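With one protein chain removed, the remaining protein chains of the complex are shown where they sit.
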Amino acid sequence: MDRLKALLFLTSVIILLCLPAFSQTDAPTRLVGDAKPAIESPAGPPSVEAKDTKNDDGSAIDVSWQLSPDDQRLVTKYQVLRSKSSTGPFEVAGETTKGQHTYTDNGVKVGESYFYKIAAVYEIKSTDSTSVTGKGESQVIGPIKPIAQWFNMRRLNVLIWLLVTCAAILFYIMQAKSGKELYVRKIAGIDAVDDAIGRATEMGRKVFFVPGIQDMDDVATIAAITILGRVARICATNETMLDVPVSRSLVMVTARESVREAYGKVGRPDAFKEDQVHYVTDDQFGYAAAIDGMVMRDKPAAMFYMGGFFAEALILAETGNNAGAIQIAGTNQPAQIPFFVAACDYTLIGEELFAASAYLEREPRLLGSLKGQDFAKGLFLLAIFLLLILAMFGYNWVSIMDVS
Amino acid sequence: MKKYYYWIILAALIIVLILLPKPLIVSPTVSTIITVLLGLALAGVLVLTLRGHMIGRRTVFLFIGVSLTLPFFMNYRMPIKVSPEVQTLYDAIAKLPPGSKVLAAFDYDPPSAPELQPQAEAFMAFAFKHNLKVIIMGLWPQGPQQADMAVTKVLQEPEIRAKNLRYGVDYVNLGFQSGNEFVIQRMGTSFSGMFPRDIYNTDYDKIPLLNGVENFSNIDFVFNLSSGQPGTVEWVQIAVDRYGVKLGAGNTAVQAPSVYPYLSSRRLTGLAGGMTGAAEFEQATKEIGKANTYILSQSFSHMVVIAFIIIGNAALFVGYRKSKQKGA
Amino acid sequence: MKREIPLIITFVAGVAFVLQYFIPHYPFNRFENIFSDWFSIVGAFAIWLGALSLMKLCLLNISKKSSDWPISLLIIVSFLAIVIAGAIDGFHGLNNVPATSFRDPGTNFDWLYQKVYTPLSSTMFAILAFFVASASYRAFRARNTAATLLLFSAFFVMIGRVPVGDYLSGWLPERMQLSHWANWLMAFPNTAGQRAVMIGIALGTVSTSLRIILGIERSHLEG
Partner (left out) sequence: MDSTLIGTWLAALLTLGIMSFIYKDNLYYKICEAIFIGVSAGYWFITYFWDSLYRIAWIGIVHEGRYVLLGGVILGAMMLTRLFGKIGWIARWPLAFIVGATAGLKMMVYFTTNAMAQIHDTVYDTVTAFGGGDLYNLIGRLVILLGTVTGLVYFYFSKEHKGLFGGVAKVGTWFLMITFGASFGYTVMSRMSLLLGRIDFLLTDWLKLVK
């Protein structure tokens, strides 16, 4: 419980810290200058403005200028010139085509100050790629210091929606802990886990658990390892042989940890052999070829596919189907769900993969988080309808869902 | 003895195939006869199923193998209609003025080459003919190699050879960088930070084409060929959403459905999906290549799959009738 | 103590990487890049454990003279072949001026990659064509309404995505042609279903991530 309070306290401190950042509005120093008109070179932009780009890590400055009077007639491109001192050597920060009057200069460092001027360039490119250019420059402006903000204001709406979603999940977790009975609908795939392993026990054949080809930097793989822990516990009690071929070394280490603990929890630590969880290859199709070989030779009775799968999903599922195994699959890759639906006995669709560990464990806090997810779903559905109704009356608030 | 005669048949078959006259092309009339025979064979299987003999997996495999291989020997071209999403992709590239800089992101590997290499070749040919400056890079190790193959093949075309395009001035290959979507993120701030050297180890700032190209704001269009992750989804999530880049993509057919939502919300300017997308893209850019010859095999195999769906439902129907007779 | 520290590390890392999304200021803006570098380095260390596990299993098979010990020997030999080739080409490449990579065309590693790895990988990918056909034959049967919808949407997309579709339905008005049905199915109903699944996955990911960060879900650390 203390950790939850710590989290809420930490977030509120961060928000308070950010407030001063909003107040720092640096008034841009703006001088109106006039450039010397060369014979064929265009007039320089009459005015220039430069100020810190908001909501960034202080590595960018927004430069804007009034178009040169000869913009249409003469100008081919504008050059944004930058220097560390008002008279010092100017370097080309970047170029834009004519008709454009803004440029974001990303080549600046936080803490240093810069001076800018804009050159309107009239360039004629002859065939042998030499070119004749006329240039008209604007007044120099500065100094401008890029500032790093502590809070990205454009993502305030994301922060609010995230806090509401997380608050809902935490609320229902706490409510579930206080013992309130929680109804959770049936998911066929998860109910079938027990009798799939039971079938393997009767037939004295193996159970294969395939945790996907993604590494530990994918939440679906972490969810798969959690489900593996539950499956290993059932296999340990039934004394069924569990085989876990993995495609990533980090997943191998984590999976071994999870299966060893599971065997320990049901009081059979001796039955766990480290080579049950074995690395095959990092390669997507090498992994599929190896598992196909194992499946056709060992003819397992039950197969689990949980985690991140890509094109190899159907290779595994179709071979498993051909070997006569009960197959239960769950993935967070929408493109692969149709193949599992076609070739497996049961498929956990998207979110159901993440709910599996809560269903198998029946632990109140985990079930509570499912109710929190439903609340968030309800909230989003409500948001869709409210935004649509508001739009009907002319209020276009859809930007509260903007992601930038 | 029985165990080894498989191998003898395989060896004999290979020898016969090698000795056949080359190249083996069949006249259009014979092609139509073969097509009719294939259709009759499928009808035969349907009759068999209706009479209660359920066919196994291997028959399906045999028909798929045959239906994909035979069209290679036929010379018969299919009429192709360009779909809206390929048309928008072509229009986005066609309206780029000469000299604009295009980032070509190659995020696929040899297994996806059949669908994406024709698109790569059509894109390179079109870009070079319209004086677009192409900057190649890839989030997959083999991507830039596929790009290199496409460029060398396209440079042999007489019209492009005449333009004597120079590496480093008209096109450049920055190679592969590991780090998945974080590569795109870093490119948002600085290309040279992520790609200090190109594949021939010349420094970033020594390449004429790249001076003034700091990050996405100096790029007019990004064309991404993708067959998985990292790929078009990441380019939309980061390059388009955060850095406002104009993105067009060629995807394998399996990847395309998950990218469609970005197309309908205009965060993707166009999409050429699968082999038909490749053939349509070749049609739109008038760079006819391998995709148009593959499309005939595609059509045959699709018809076979559809036929077997019908046969499968016939088997279901026969199953009902039998259980009803037993039950009645 | 052994159990508390990992949970604290997970909590601090989790909160830090949520905050980095909202805080552009240094050092938070560097977090994603640092994590991507650290993750590739840890992965590069961990693969040694994976390779040892593979080698150990193969050597076990050989020492026990199990029925298919030559196969295990073949795995070891082909593993060492490409590793040694890659190492030699890599180290040679270092002192070339300019330094060349182990992947460059012309190295032994590249020969093994082009002539052994790529054909195996693309063929394993290619046999999906057979499996897709057998899966369609078996799964697309109109047992109930859901299966019937699955069947018809697959049917229309398949026939629409190939020029044959328009060939057969050429006589219909443009909007009714088969290729148009396929595009409609892909553009609207498919997008709707994809979105529902994506939103579901997103909420599942948020909930699972929250449970991991707060240490409620810790079986990945202790079963």
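Observations on the model:
The first chain written gets the first letter, and so on, giving A, B and C; residue counts start at 1 in each chain.
By definition in this document, contacts are C-beta pairs under 8 Å (C-beta built on N, C-alpha and C of every residue); 3 or more make two chains touch, one makes a residue touch a chain.
Predicted model only: the values in this text are computed from it and were never measured.
Counted over the whole complex, the shown chains touched by the missing one are A, B, C. The hidden chain makes contact, of the residues A:67, A:110, A:167 or A:290, with A:290. Shown as candidates are B:32, B:69, B:152 or B:323; the residue that touches the absent chain is B:69.
The set of chain C residues touching the chain not shown comprises 2, 5-7, 9-18, 20-21, 30, 32, 34-35, 37-52, 54, 68, 71-72, 74-83, 86-87, 90, 101-102, 109, 111-133, 136, 140, 145-147, 149-158, 161-162, 175, 182, 184-203, 205-206, 208-210, 212-213, 220-221.
Residues 6-7, 10, 14, 17-18, 20, 22-24, 58, 61, 64, 68-69, 72-73, 111-115, 141, 178, 237, 241, 252-254, 256-258, 261, 264-265, 273-276, 290, 294, 297-298, 301-302, 305 of chain B touch the missing chain (whole complex, contact as defined above). Interface with the hidden chain, as seen from chain A, comprises residues 158, 161-162, 165, 182-185, 216-219, 222, 250, 253-254, 257, 279-283, 285-286, 289-290, 292-293, 296-297, 334-335, 337-339, 341-342, 349-352, 355, 370-371, 373-374, 377, 380-381, 383-384, 387-388, 391-392, 396, 398, 401-403.
The criterion applied here is as follows: only the chains that are shown with their structure count from here on.
If the chains shown are joined wherever they touch, the resulting network links each chain directly to all the rest.
If you compare A-B with A-C, the chain pair joined by more contacting C-beta pairs is A-C.
Chain B and chain C have centres, each the mean of its CA atoms, that are 19 Å apart. Per-chain Cα centroids separate chain A from chain B by 27 Å. Taking each chain's centre as the mean of its C-alpha atoms, chain A lies 16 Å from chain C. Multi-chain contact residues of chain A, defined as those touching 2 or more other chains: 285, 311, 334.
Shown for chain B are the residues that touch two or more other chains, namely 57, 111, 257-258. Put simply, chain B touches chain A in their complex at residues 57, 111, 189-190, 212, 214-215, 217-218, 228-229, 241-242, 254-255, 257-258. By the touch criterion stated above, chain C contacts chain B in their complex at residues 32-33, 36-37, 40, 98-100, 103, 105, 118, 121-122, 125-126, 129-130, 132-134, 136-138, 140-143, 151, 154-155, 158-159, 161-164, 166-167, 179, 183, 186-188, 190-191, 194-195, 198. Taken together, the chain C residues at the contact with chain A in this complex read 11, 15, 18-19, 21-26, 29, 39, 42-43, 46-51, 53-54, 56-57, 60, 120-121, 124-125, 127-128, 131-132, 134-136, 138-140, 150, 194, 197-201, 203-212, 214-217, 219-223.
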